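Note that one protein chain of the assembly has been removed; the remaining protein chains are unaltered in position.
Let's turn to chain A:
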């Protein structure tokens, strides 16, 4: 099977062809023996039931995956060493198959036979953990949540029977907080390690430590090709195994001169390809929604102008906030030629880097890469985390060009010079740990008992200043004492899977007699939604998709089906499980992955009814701030008995609300565990909202902005000019505000803001607003006045006594 397929080696996938085919024929023989053994037993060893016909159907398809050809080799390597690095391209089937290989091969029972060990497989994304585990449960012919389960933040779908658990890397880290040696696991698989998420990086260091203390534990690190040697060096020369991907050669073209305007150049290139090159679809990488929409418009115009000289083109934008009906288009086939034998029709996908690694669109032959992407960056010096347009890395550029070689040999047009490629691009995208605020990570490490943060075995240690900021924040919040030791407060804060600021706000809320309300606000702020609103969010990953026409059609159908449901789902009328089941029924040959986008926004604003939606939102508005508006929405939702119809009529996202409600329950459970009482101030009291605002300030006193006389806001201490985000509900410009989020774009915005009083700063966080250590500014002078006022009123009361 594998040898029939035309397997060519691309420019950057260095595999010795002879060795590969040799390996395949050998492995085929091996696989045959395994099949014979499996066929002899018709009983599922996991649940004792007879295998269904479906199991055997799927098994046949599984065997065609590249990774099956190396099953024996993998198991031998796993047996021989404690750590193994496995490199395989998307589409090799490693995510679904390797954990099952492991399960087949290891002794799962503990020596005393009392309980079973587990195999863990981490995923960077929550959605992947959910969908892959469902797929694997089906492949193993067991019920999801029993033998195979998953665990993501705020949702655990596993049981005592579970032997294989897919979980987010963040969840494994949290598990380590209560089970430091991860004793429930026999094998841990870190998947998608090349993505280098924050949690995966911390797990690297942690697991190295754990492996030393647990010789019986095994670690498999799975990654796409590029950083494999680095992993090998880090894991002290662990053996490396390669699974070939399915790539055709891709020819790469550079420009002669740097481009003056990459957007124009991209449009021009698309047009040229369309007019001159052979059939095949085009994929263009741009940075964001407006750029993409802009390009689509211009391109459509250009092609229309050319008239009959060029074939028909279907231009499809692709970005995360795109309406579902539009996203459906990326899977539609290219249009036929306008006249029989005329110039070929073409599909042109213009996408953000969402199409770079995760999403595979079939039929792409030409890729245009201007060399930019939006990236998260954190600068500890000004304490701002933001999404900025920046040059991609060499690794990303390789990844992008690879997209052209999925179905046939392709071409990649890089809109920069070869010299630029060599000199201006960093080899690898900076791992997240170098681009993130580490406050939460440091709290976790402290809780894990890692005190020597300075010499912790990071694969890429962050800059000292990033760690300083994290320590500073945690010290001001009272989570660390002046010696850097975790305090009692810090210990409780670390139990909440939230930012330290929010954790602090929750822990102290009973002191302000408003923990019920703070719980609701926290849940609304972090209650990410399972919102099936669009296809990017419900992308299809063609893990074992055959590139034949028939399966292409079935994929297409299933996507349509999914979309129909996603619409219903959006308004809360369908259950998540129902959708999963439907998709399963409609195609089992396809590995799909449904990205459920995280939408903290509880408001729906459909394009066709924007005005009505805004009016509805205004009805919930609280003049003192957005946090209180969120509280109003939550209360209204509860008063209306969580009615989806009510949500629909009021443009409230029912799924977001349901999810927030779920998060609230989970947080309330943690509160109960630490004897934090749930209380409320009397709603009719003048202090009701004041207490809530004070409690929020107790957590967010480091995110305050002051209104200057010139009419703009400056962040306190950092003195960055910021603007209130236009989505705010305030009817005035308060002198002091706390904000939840700092958004750095062409203008600096603070989003989700609430009015607070200067006096409270002085009362609640005097240690932070210590004027001896404060930059000179208007805010300082105001604070000075407030401190004096406080002093004099104190004196007065003393005198009166």
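Criterion: contacts are C-beta pairs under 8 Å (C-beta built on N, C-alpha and C of every residue); 3 or more make two chains touch, one makes a residue touch a chain; residues count from 1.
The rule we apply is simple: contacts and distances are computed from a predicted model.
Engineer: One chain is missing here; what is its name in UniProt, given the choices "G-patch domain-containing protein", "Large ribosomal subunit protein mL40", "Actin-related protein 6" or "Ubiquitin-like protein"?
Structural biologist: "G-patch domain-containing protein"
Engineer: Which residue, A:330, A:395, A:470 or A:692, contacts the hidden chain when the whole complex is considered?
Structural biologist: Selected residue, touching the omitted chain: A:470.
Engineer: Hey, which of A:367, A:434 or A:486 is the one touching the hidden chain?
Structural biologist: Once the missing chain is taken into account, the touching residue is A:434.
Engineer: Can you work out which residue in A:105, A:306, A:377 or A:612 touches the chain that's missing from view?
Structural biologist: Answer from the full complex: A:377 touches the omitted chain.
Engineer: Of A:43, A:275 or A:388, which sits in contact with the chain we cannot see?
Structural biologist: Of all options in A:43, A:275 or A:388, contact with the hidden chain holds for A:388.
Engineer: Who touches the missing chain here, A:483, A:682 or A:731?
Structural biologist: A:483
Engineer: Among A:240, A:678 or A:777, choose the residue that contacts the chain missing from this document, as touch is defined above.
Structural biologist: Final answer for the missing-chain contact: A:777.
Engineer: Tell me, which residues in chain A touch the chain that this view leaves out?
Structural biologist: On the chain A side, contact with the omitted chain comes from 255, 258-265, 289-290, 294, 321, 323, 370-372, 377-384, 386, 388-391, 415-417, 419-420, 423-425, 430, 434-435, 451-458, 460-473, 475-476, 480, 482-484, 533, 601, 603-607, 610, 710, 712, 714-715, 717-721, 725-727, 743-749, 773, 775-777.
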